[in-house]
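Removed from the display is one protein chain of the complex; every other protein chain stays in position.
Note that the chains are named A, B and C in the order they appear, and that numbering of residues resets to 1 at the start of each chain.
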Amino acid sequence: MNAHNIELRIRYAETDQMGVVYYSNYLVWFEIARTEFFRSKGLDYCRIEQERKIYLPVTEAYCRYRSPLKYDDVITVTVELTDAGRSRISFGYRVKKGDRTAATGYTGHVFVDEKGKPVAVPGFVREAFFRG
Amino acid sequence: MNAHNIELRIRYAETDQMGVVYYSNYLVWFEIARTEFFRSKGLDYCRIEQERKIYLPVTEAYCRYRSPLKYDDVITVTVELTDAGRSRISFGYRVKKGDRTAATGYTGHVFVDEKGKPVAVPGFVREAFFRG
Amino acid sequence: MNAHNIELRIRYAETDQMGVVYYSNYLVWFEIARTEFFRSKGLDYCRIEQERKIYLPVTEAYCRYRSPLKYDDVITVTVELTDAGRSRISFGYRVKKGDRTAATGYTGHVFVDEKGKPVAVPGFVREAFFRG
Partner (left out) sequence: MNAHNIELRIRYAETDQMGVVYYSNYLVWFEIARTEFFRSKGLDYCRIEQERKIYLPVTEAYCRYRSPLKYDDVITVTVELTDAGRSRISFGYRVKKGDRTAATGYTGHVFVDEKGKPVAVPGFVREAFFRG
């Protein structure tokens, strides 16, 4: 399955004075889930950047906030590969607390070289995600 | 005009190891622009929450990243009211560095009471935004 | 032993453009370790705040940065109770990556009521930490 789950416990630093998680933090969780998804496929995002000088910046991000989350809540973030083009790749996300969906979202990305020029999705990435 | 500009200088804390602004921070700037927009209309968001017990959580947020931003860049964030329903209100955003648009986005919000139940857009908010 | 360990993996969002962890994030980890330390003693910090209306703000924080930490590093944060007075309590911290100490630090705290007035360290806290 081209999906991956991570579990997180919400940090005090992630709350705001409304007593719930501040809205930008969901994008941080999306990124952690995405990184762990890569890792689960044998891809070390860190090394890709350092050794291959290929980067995967975000081109767009969306989050739909369905029900608030609080400090100390344990959540599951599910990420799946939703689309892949020549240079582009998209991921979908679902944040759940128990059975309740707290948020959904997506991010779009493009593989670029050191100068920011789009490059084809590297073969080893394509293989890792589409092999199984 | 139902729009407002703020100017920000990018903080070191907002960068990541790719040498550019980490993607969730744009949502923080959107929120600052939104708050200042309220203030420019004579609305103190802080007091609305505390005194009227009316809250305006985000229901959705979107950002399109067009060109990267760096530490110490001075940016302008323009926010405008794009839509208002019975309980709902939407804002559009444009982040510019000089003449270059670095990002665009939008957020959707709903006015709720202390229990999280949607309430009509308060009259004083409606007046503030639509009066002029 | 009045100490507790947590393990964390460093987030991309925690790095800055120098390619290492931005310095304020260590205080976030200290707080996570502290909270988990409370939990390991059967104390739910979240509930203490909500139910007992007793708060434990930080009065001082110190961090000594010994060697830089990078994205994706797995670290251990050890927290121990170092001192406890009538209203005050102090914790010491050590951040390690493998055998290497990356940082050390401490925080001081005071138990206060809803109005911010210092109160004696609650009995159930004292018991939890000094019982074993």
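Rule of thumb we're sticking to: contacts are C-beta pairs under 8 Å (C-beta built on N, C-alpha and C of every residue); 3 or more make two chains touch, one makes a residue touch a chain.
As the structure is a prediction and not an experimental result, all values here were calculated from the model.
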Per the touch definition above, residue among A:W29, A:Y71 or A:Y93 touching the missing chain: A:Y71
Identified contact with the non-displayed chain, of C:I6, C:L27 or C:V119: C:L27
Of C:P68, C:G92 or C:P122, the one touching the omitted chain in the full complex: C:P68
Sites on subunit A contacted by the missing partner chain, in the whole complex: 12-13, 15-20, 22, 24, 70-71
Residues in subunit B touching the chain absent from view: 11-13, 28, 31-32, 35, 44-46, 70-72
Residues of subunit C in contact with the chain not shown: 18, 20, 23-25, 27-28, 31, 49, 55, 57-65, 68, 116
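Convention: only the chains that are shown with their structure count from here on.
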Maximum inter-chain contact count - chain pair: A-B
Most distant chain from subunit B, judged by the mean position of its C-alpha atoms: C
Distance from subunit C to subunit B - Cα centre to Cα centre, in angstrom: 33
Separation of subunit A from subunit C, taking each centre as the mean of its C-alpha atoms, in whole Å: 28
Geometric centre distance via CA averages, subunit B-subunit A, whole Å: 23
Shared-contact residues (touching 2 or more other chains) in subunit C: 12-13, 70-71
